[in-house]
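The other protein chains are all here in position, but one chain of the complex has been omitted.
Coming up: chain A.
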Amino acid sequence: MQELVAIASLGSVYLLFALGLSTAWGTIGILNFAHGAIFVSAAYGCYELLEVRQLPVLVLAVVAVLIGAAMSLLMQVLVFDQVRRRASSERAAETRILIGGIGVAMLPIALASHQTKNMAFGLSASGFEASVWTIGGVRVSSVQVATVVCAVGAAAALAWYLRRTRAGLALRSLGVDDQVAALMGIDRRRYAWATMAVAGGLAGLAGVLLTLNLGAISAESGDALLIKAFACVVLGGVGSTLGVVVGCFTLAASEVWVLTQTSGMWVEAVSFGIIFAVLLLRPQGIFGRQEVRRV
């Protein structure tokens, strides 16, 4: 039972992080390698803010969402838009966006690790203490509950938005063929900005929740999370919200299982194994649609 709580909270952090990544990739075609940097920066921004004055945890969460959204939007405007505008072809743009993302990720991480002297940082100055309940021998903390609620809520809202609204339809059409979508009068740029802002906001929220959950994170933790999020997205199928949910909880369950079965050194290999196996057996992911362009 205790494992189930661990799976639920771990999977929810992955979900908050991977939702934005998957949506941006599946709709506006941007595989953002700087997503992990946004995650860390939001947590770090809150940490710096707490050095100045104590803030309630709810305000911190809002601040983290705002920092994440602003950074993500800035990256889109200053880097990804520019790369796409200058690239000769769609394929060239894909590669350069990946590399631009790697470069852009180095900037805030260099800043954060310089300011923290490569030490892990936490949000202890917020004065927030997670309350822990014991229900039938299972320990559950309030942060874990909040993480699960936020993640499931965000996934449900996103799925509803993409499936049931006109704007969601427009966004999905960009994922299928952005040129035809543009001919139909869909403003690609505006949707790209909105998508990136939402993705960054979710990553920022994940950053604060994971930092509260673990007590402290380091400036490099974003990279490891990024690879795991790729595994979730690839497993579920790019652009499919249900796929990301299933992918995240499957990865969390596999990791917790490996952690209890082995000495723990092999946990890192689980996500790579999943990426590899899925790409070989079902490249479009569990819930992905068959796409000609991809393979």
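Please note the rule applied: contacts are C-beta pairs under 8 Å (C-beta built on N, C-alpha and C of every residue); 3 or more make two chains touch, one makes a residue touch a chain; residues count from 1.
Following the convention adopted for this analysis, contacts and distances are computed from a predicted model.
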item	value
Listed names "Activator of (R)-2-hydroxyglutaryl-CoA dehydratase", "Putative CoA-substrate-specific enzyme activase", "CRISPR-associated protein Csh2" or "Branched-chain amino acid ABC transporter permease", matching UniProt entry of the absent chain	"Branched-chain amino acid ABC transporter permease"
Touch with the omitted chain, as defined above, among A:Gln2, A:Gln54, A:Gln82 or A:Thr165	A:Gln82
Absent-chain interface as seen on chain A, which is shown	31, 79, 82-83, 86-88, 91-92, 94-100, 102-107, 109-111, 113-114, 223, 227, 230-231, 234, 265-266, 268-269, 271-273, 275-276, 279-280, 283, 294-295
